[in-house]
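The structure's right below; bear with me while I get my questions together.
For this depiction, one protein chain was excluded, whereas all remaining protein chains were kept in their positions.
For clarity, chains are labelled A and B in written order, and residue numbers in each chain start from 1.
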Amino acid sequence: MGISPIEYRPWKGQRTAQTLRFYVVARNVLMHKLRSKGVIVILVLGFLLVHAISLIMIVLLSHERLEGDDMNSYLGGGMFATFAMLLAAVVTSDLVSEDLSNNSFVLYFSRALRIRDYLAGKAGGALAVMSFLCLFPPIALAVVSMATQTGDDYLYSAGVLGKTALVGLLVTVFFVPFGLMMSSLTKRKSYAAIGTFMSFFVLTLVAEIFSEFAEEWRMISPLESLSFLFDWIYEGSLPYFVDGGALTLILTSFVIAPAVVVYIRIQRQEVGK
Amino acid sequence: MDPIRVLAGILSLTMHSLRKLILGKKVLITFLVMLFVASVMGYAGAHSDDSLEDGTNLLDTLILFFFMPVMAMIFGSSLIRDEIDDNSITQVATAPLDRAFSYIGYYLPLGISVALSMVVITTAGFLAFFAQHQLGSKEVEVYLEFVTLVVIGSFVYSSLFLAISVIFNKPVFLGLFYAFIWEAGIASLPGVIQKASIKFYLRSMGAGWVEFGDISGFDQASSVGGSLLLLVCITVFFLVLGAYVFREKELY
Partner (left out) sequence: MTARGYSADVIIQARALSKWYGQVIGLNNFDLEIKRGITGIVGPNGSGKSTFFKLILGLIKHNAGDIAVLGERPWGNASLHASIGFCPDYESLPADSTGREYLSLVGRLHAMNSTALAKRIKEVVELVEMGKALDRKTGGYSKGMKQRMKIAGALLHDPRLLILDEPLSGTDPLVRKDIIDLIKKLNREHGHDIVVSSHVLFEIERMTHDIALIYKGRAVASGDISAIRDLMNKHPHNIIVEGKGVTALAKMLLEQDYIVSVAYNNDRDSMTVQVSRPDDFFSNLPNLVDQSQCSVTKMYSLDDNLEAIFKYLVGR
């Protein structure tokens, strides 16, 4: 005798593969970030101050081939890594902290979504945004340089292009786990941004102070470590006080340790701790 | 408006906010920073040959230059903003106390707690470094001079960051910009741009008082008295600005 029976029809469409579930989260993060004024400002400023000038110089100045030295001084100057750090702080600050403050984990984990899908999605979205500043512009610049070179040693230039892609990829990846870790430690995204920024700044300051006593301390500064890495990739050599193994360990620990911390934090949230 | 009522209101807000700042979660930040500064200065102290010069430079670089504005930013950028965001400002906004006076009730505990924090951090750093050498009258003099500078700096920076927290909806990012980009970067460049920072006038005062380290050779803007007066004017300016904005601010 119902006047207006509620019409419910269960959805019988095809479900996406479990492995692709993180894609939904990643796409959501990317779309959200591309609408954020702060992110757009940093992307534009970063592009103008870091990449645009170098691009103009490369097009205007005659060059025989793409040189590793040139790319190293363009990317290793400090501004590139600083903007990457800024962007990472802004992009990652609310990724986990907002879910913490809104208790949104129940939204994710009551679905068929695992922690690794959630983290992969969040990191994937952040990495996609980071690549707009850290990966695509250097590659584009290297390609333009190759296209405008006067010599015909394209193989050498391609090698440098490959190194540039590697450098871009490493910088894209480098700052995101730390930013995610900071985001997972607080419910306020502004504190997460401060924490990320301050941590890198403090490490840089400590490196500066301690390097007066021993040069090796410079490796604890993320910006300096990246600069040494660029030297290693482009020129195949490191300063005398930098041990390759120690540098690799420090850089890896910047990435892996925070990633582990985030995973543990989310795991505790998942079981309601 | 009854002055006794006004004073009572300011005092009650001061005590409440002071308790919140000193006994709240931010004390953990003070503790962590204190440990960090003590470790860094302790390590440096163990390797230093010229304790007065190196110790003074560290107090200048680490505490006055870096942690001073940072701590004021952490404490100040969120004091009023947090209360607006979580609506606990309703108690203050619906009290029979003009909001300009309420603003003073926020500023006083902020200045006091930042100053206390910085004194603790400075003391820890000083002891960690100089206890490994000697603690003579010169060292104590340097300590007292820096403590005075950080106390003055606490009240000046607090006025700035409190005003920022009231004027802008996202004060932390602007605070970050001022502390890390402006003071640490742009206003550190040589030239007249330096005068557009609070740090410059603090260092000018330091140059007039401290006899050791790079700070003693700092190019002073004016006399110690002149720099102090300017800092007082800056503080009053931000206080008046912040109080006015807070009074006219709509609390949705």
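By our rule, a contact is a pair of C-beta atoms (placed from the backbone, for glycine too) under 8 Å apart; a residue touches a chain by one contact, two chains touch by 3 or more.
Bear in mind the structure is a predicted one, so any value in this text is a computation, not a measurement.
Checked against the full complex, the one of B:Met34, B:Val92, B:Ala179 or B:Leu239 touching the unshown chain is B:Val92. Think of the hidden chain as still there; on chain B it touches residues 1-2, 4-5, 8-9, 11-13, 15-16, 20, 24, 86-88, 90-99, 247, 250-252.
Everything below uses one rule, namely that only the chains that are shown with their structure count from here on.
Distance between chain centres (mean CA atoms), chain A to chain B: 33 Å. On the side of chain B, the complex with chain A involves touching residues 36, 40, 43-44, 47, 58, 61-62, 66, 70, 73-74, 77-78, 170, 172-173, 176, 180, 184. Touching chain B in their complex are the following residues of chain A: 38, 190-191, 193-194, 197-198, 201-202, 205-206, 209-210, 213.
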